[in-house]
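Note that one protein chain is taken out, while the other chains of the complex remain in position.
The letters A, B and C name the chains in turn, as written, and every chain counts its residues from 1.
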Amino acid sequence: METQYDFKRRIYEVLEVSSIGDISSRAYDRLMTVAIIVGLVPLTQKGNNTLTLIIDISVSILFIIDYIARIYTADYKMGYKNYRAYIAYIFTPLALFDLLSISPVLYIFFPVSTIISLFRLFRIFRVLKLVRYSKTMIIIANVVRKVKAQLLAVLILIIVYIVVSAMLIYQLEPDLFDTFFDALYWATISITTIGYGDISPVTPIGRFITMISALVGMAVIALPTGIITAAYMAEITKKKSKYEL
Amino acid sequence: METQYDFKRRIYEVLEVSSIGDISSRAYDRLMTVAIIVGLVPLTQKGNNTLTLIIDISVSILFIIDYIARIYTADYKMGYKNYRAYIAYIFTPLALFDLLSISPVLYIFFPVSTIISLFRLFRIFRVLKLVRYSKTMIIIANVVRKVKAQLLAVLILIIVYIVVSAMLIYQLEPDLFDTFFDALYWATISITTIGYGDISPVTPIGRFITMISALVGMAVIALPTGIITAAYMAEITKKKSKYEL
Amino acid sequence: METQYDFKRRIYEVLEVSSIGDISSRAYDRLMTVAIIVGLVPLTQKGNNTLTLIIDISVSILFIIDYIARIYTADYKMGYKNYRAYIAYIFTPLALFDLLSISPVLYIFFPVSTIISLFRLFRIFRVLKLVRYSKTMIIIANVVRKVKAQLLAVLILIIVYIVVSAMLIYQLEPDLFDTFFDALYWATISITTIGYGDISPVTPIGRFITMISALVGMAVIALPTGIITAAYMAEITKKKSKYEL
Partner (left out) sequence: METQYDFKRRIYEVLEVSSIGDISSRAYDRLMTVAIIVGLVPLTQKGNNTLTLIIDISVSILFIIDYIARIYTADYKMGYKNYRAYIAYIFTPLALFDLLSISPVLYIFFPVSTIISLFRLFRIFRVLKLVRYSKTMIIIANVVRKVKAQLLAVLILIIVYIVVSAMLIYQLEPDLFDTFFDALYWATISITTIGYGDISPVTPIGRFITMISALVGMAVIALPTGIITAAYMAEITKKKSKYEL
């Protein structure tokens, strides 16, 4: 029994702990980093070919083993040692993303639908894990995490502003759009100042609404910049007063 | 007489006070929130159909009752108890928007003009009321309120800059525009960096003016960001020194 | 002699001093403000017509009288009372702009060239005088004045960056442009993120250069925002510590 738990702890350490001395753990980290990046290559291809098939199968096998190993050691990860740890782990967001990201392997054996192949897109979330290897990235991640609530509130405000702008233009220049969704698309592209020009107002009233929307929108889109700058300055000041004083 | 005022105070409380214990008041808040959002659905439709008619009638009835109830309790709201309270309330901006937002119901019975149907757009202002339910929204609203005067001054500055840019390009590349309004539209879309490309200069002199206007404009459009960032930092610093020290 | 100087001082006060008690001075200020704004109306018209002619003649007469009166009282303005004051005043930038802005009146009598009519554009600089009537505008003007040197340095940096980007794309995708000026125009429109799309790269190498230029450009165009935000915060902090402490 002891040996089993020693073996389990070792797996857990290789999977999760990244101490500098642990060569196996670091080698595993590097293997998974390469696998994550290589696993994204099929997303740069149209449809499927031999290359994407080989990559998909090999990466998926690796990810399946990783997934099983993580569930097996879930009691170490979650900190309490009974069957609930396994169930709790499976329903953590990261574990769900992991499950979704290995699901595309199914369509290799059961090519019922191409929709499943899109589940490869969930591998993108694994890229986020790479963030923790850079000190500056951690600072940036801290800043973003601290203002998460404000950024979300601003995002909601921006979305409300986009919806309102879309409603105004949709009522006042309806010929410009096929559906209300197109009006939302136009408003988003305009307020973020991208402005492709694939949809642009032609009537005076539509142009007038666009002008008002753009001018007021400048204050709205200044909010995320203001929030992030303020948070970044606070983070830097805190760091300084900690180390310099 | 006492009973009448008790009944009136109760209505006022349901309408305005949002104490956590008051179940009727909270239920009314939720009903109105749903009504505001549902009442915007017709604005996502081209013209009118059965759905928009049903929504318009039901939401309008609700808004009319709400409007009458708010006038009935205006003496509580305004703080002084005579006929002037009612008149003063009717002319507050919010009451005027409320009146305008219920006016579309008229055209259901007297379909004289489609212009009245556009008055539904005034319901959009009711969305602003939803802001008060979020703490972060209140912080953002505070920040924006504090720099309202500066943002307005900057808006005027930006409008002056747009008018001047429009005049310059209108005189130097007149063939590009049908009317001066089009030049104003072009200048607004350019200086806010949207740049649809539906109107873009073709002559060297027009392109030169555009380049100068864009480069100087960068400093002009940096002003709202600067003001909001500064105000946001001041708000955060104030908050911190209040709670942490 | 005394009377003459008293009369001269009175004119100088009406022209320049804006004390609240001086009704004539304030009336003159308002008259000139209206004249400046009305004088810009011809710039919103294509070519010349009866309206622009009437406005041009009346406004020009007013501006000529104003110009002569200002030269007549230049010794008060400049602070030293001899003939050099008049010459020195004539060559101040504002006096030169005033002279240029009244020159269009010449072409009414000698319609030799339409180029002179463009000199009306110099009236735009008079709009800048209107700034001094708003407290917030004065704060903004102070902020901009304080960082004038930095903004100029950044402008030079941005122009160098634009020139370098234009050179790169002009050498690597020459077919996209008729002249090097077009490459400069494209680079300016791209780096300020306007992006009309009238000129956009089509070859892989051109698109690659555009991508690099856009990504590095993000740091370059963040500079004016950073400078203005920092200056604005310093101005606000200074104000606060002055009045609150």
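Keep this in mind: a residue touches a chain if its C-beta (ideal position, glycine included) is under 8 Å from a C-beta of that chain, and two chains touch if they have at least 3 such contacts.
For clarity, every value in this text was computed on a predicted model and none was experimentally measured.
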Option touching the unshown chain, where B:101, B:193 or B:213 are the choices: B:193
Identified contact with the non-displayed chain, of A:60, A:171 or A:229: A:229
Interface with the unshown chain - residue positions in chain C: 149-150, 152-154, 156-157, 160, 163-164, 167-168, 170-172, 174, 180, 190, 193-197, 200, 202, 204, 207-208, 210-211, 214-215, 217-219, 222-223, 225-227, 229-230, 233-234
Contacts of chain A with the absent chain, listed as residue ranges: 40, 43-47, 118, 120-121, 124, 127, 134, 136-137, 139-140, 143-144, 151, 155, 158-159, 181-182, 184-185, 188-189, 192-198, 221, 224-225, 227-229, 231-233, 236
Touching residues (missing chain, whole complex) on chain B: 193, 195-197, 225, 229
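As a working rule, only the chains that are shown with their structure count from here on.
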Shared interface numbering between chain B and chain A [over half = same, under half = different]: different
Whole-Å gap between the CA centroids of chain A and chain B: 33
Residues within chain A bordering two or more other chains: 193-197, 225, 229
